[in-house]
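Below is a structure I'd like to ask you about.
Only a single protein chain was left out; the remaining protein chains are all shown in position.
Chain IDs A, B and C follow the sequence of writing; residue 1 opens each chain.
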């Protein structure tokens, strides 16, 4: 498939590489052109603008930092949407708002193009390994058309429905559920540590019994060690995703008190100087509140 | 090992059976004698009182409904503690408070007996299968002495430390972490359902990707169907365990806002008539708050 | 003073009337012209557009429903800001966001005009009586210039500082504090009612002792009677103000868990069909959660 790949960050770069290796023809665009050029040796073209990148693409994949970047690169006058041919499918794989997803669906429809939302679960290591989990939603025919692409980047694709925002919502809800795991580990570890129980021993008991999902191990180790750097997924990004979730919940009319609690934790963590750390660093607030670790 | 087994409820009965089958010699006591007598065919003695049950036991296992039952059966004048011989080990396997665990440790010590706390994770089906997870804490020599017993009842034993309350705390914290899973699923499902996404499809995407631990499947199905009966673990028991957790947190001086949120959910669920349901029924409150399901 | 008064709703109309009665010369603009024309007998001019309204005004007062209305009437091309003369002062008296207040300050400055933020506390009855409380912020000279206007509409003016957003923040924080009063009354009344204590007797004891501020009486009576209509200040407006507060808190980096709790209450009240009621209607959720009143 001829793919215009836009956005070569920590996640986008390995995803693009896996597509090239799977035999797809890629034209790359990245705001900082140097990142795109490092792919040149691998026989991928580099475009100067989103518009030239998509000129003769069958599929456009965006893997950008957020709503604004997608708006600027795709929707703004003279950008990808205007330049793409009818029939092109835009696959939005980064975490964007439900509202923007809806707007993209409409806009591409008016241009006789197609839109599929396909955000992913997985950190850069899973992206490298082509083992991401793809949450897809959109017209079934278009999703089928994208399956070879998903297969090159991910280990499994889940179809959430025919309306693209369903996938964005599932992704945001999934991130929220991770934040609940972090908060529950944080409060538990504050309790056991202050009570004189070794945090690692406790974590082993949890992950060896009921809490076998790898996220419990991954985040549990960070929290047991109270060390959140280097950041796999930065705190400001986690805050952004929480904000998108709460916006979707507000629009839908759904109170989510646990999501609100996490919001205040993330906001507090930023206010207390943890903005450079992994988003799991809001766990430290539980330890601080309990006086288990000193405040800085 | 000669075991006095006290408490033959939904969990205790299959645990006792597995001990008998593993070749241990059991004397049984249950407040309602009939439940104990159903074991007679299996060559176990039945005692009339806790005191006679423990008379020549090497180990006493209690699997009772809560603190009060343990106090009445073990600590009260004329009960198990007074009747047991020096050197006997009491293994408390039900979920009791950290404070009572500490008190039992002291009381048995004064009687030159031993005390091991060994609460378990797992519902009756795991108890039947001898696949419980045992969270044990106490003097290492005593834990080693109990290993054949644990092996007959569980699939894995985790040692939390030399102080018995460590195991009770780990168990309470584990239950709290399950409650966080329930709340996060509840809020997420309220959101996706109200937004028109199928709850089961969403659940499949979660459990097939990052949330692979079986608890997500088990509770997720209940919540997706909004059906919480029959109760595997009743709501009042869940509320009791939450109360014990918050008491331990208060004693230790650890604020746990997520545990407080769950407390209010459980209290609300009881107030709204869900006391007969599984404890996961507090998930319905998220659906009600969002107007997704009507209130009764 | 020659005043262009824009926005003649429940609050704006009596405020304008009081200005006219105090001898100021008013030109009125309201989107629905009929509302403005009802003032004609009182010797006030009616303008067709914001631009014509402000043409020779010394002061522009806006009392509009929210940010969008202010943007459309003041900032948009061809509207009040462009039409007003240098030296004119714009006094924004409705509840708008901190961000818009900042933007207005800059925009008026660039047009060599002045900007004062002066939102008010008080419901329509206080507006009628000219007894509003004015929270003002802006350059001191400009505030002094506006004092005769404030004196006609309010009983007291508080100066929060030289930066206009300070007043908007104070107003939003004040509304938040009212919401805290409502929530505390709601939880307390759910408790005493369910415990068999008469809610009105309890309220009398509160308001006769420590809680003497009239808001406790006003809201307390609504909640004791569980009756929130007719709406003095509608729930959607209350939700909007809470959202503006949380946005300001997010921008400033301040976690406000009680404001988050109120957010979820307001969102739940909207989801449960209380959108037509006074914003205090979120108190009903405490009664519902406790099973004191049935859900509809």
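In this section, a contact is a pair of C-beta atoms (placed from the backbone, for glycine too) under 8 Å apart; a residue touches a chain by one contact, two chains touch by 3 or more.
In this text the structure is predicted, and so the values were computed from the model without any measurement.
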| item | value |
| --- | --- |
| Residue of C:52, C:188, C:227 or C:295 in touch with the missing chain, whole complex considered | C:188 |
| Hidden partner chain, touching residue among C:124, C:139, C:161 or C:275 | C:161 |
| Full-complex contact with the absent chain, from C:216, C:239 or C:279 | C:216 |
| Touch list for subunit A against the chain that is not drawn | 257, 264, 268, 271-273, 285, 288-291, 294-296 |
| Residues of subunit B in contact with the chain not shown | 243, 249-250, 253-257, 260-261, 263-265, 267-268, 270-271 |
| Residues from subunit C at the interface with the omitted partner, ascending | 98, 121, 133, 135, 156, 158-161, 163, 165-166, 169-170, 173-174, 176-178, 180-181, 183-185, 187-188, 190-192, 194-198, 201-202, 204-206, 208-216, 245, 248-249, 252-259, 261, 286, 289-292 |
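Rule of thumb we're sticking to: only the chains that are shown with their structure count from here on.
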| item | value |
| --- | --- |
| Inter-centroid spacing, subunit C versus subunit B (mean Cα positions, whole Å) | 53 |
| CA centroid of subunit A to CA centroid of subunit C, Å | 39 |
| Contacts with 2+ other chains: residues of subunit C | 257, 264, 268, 271 |
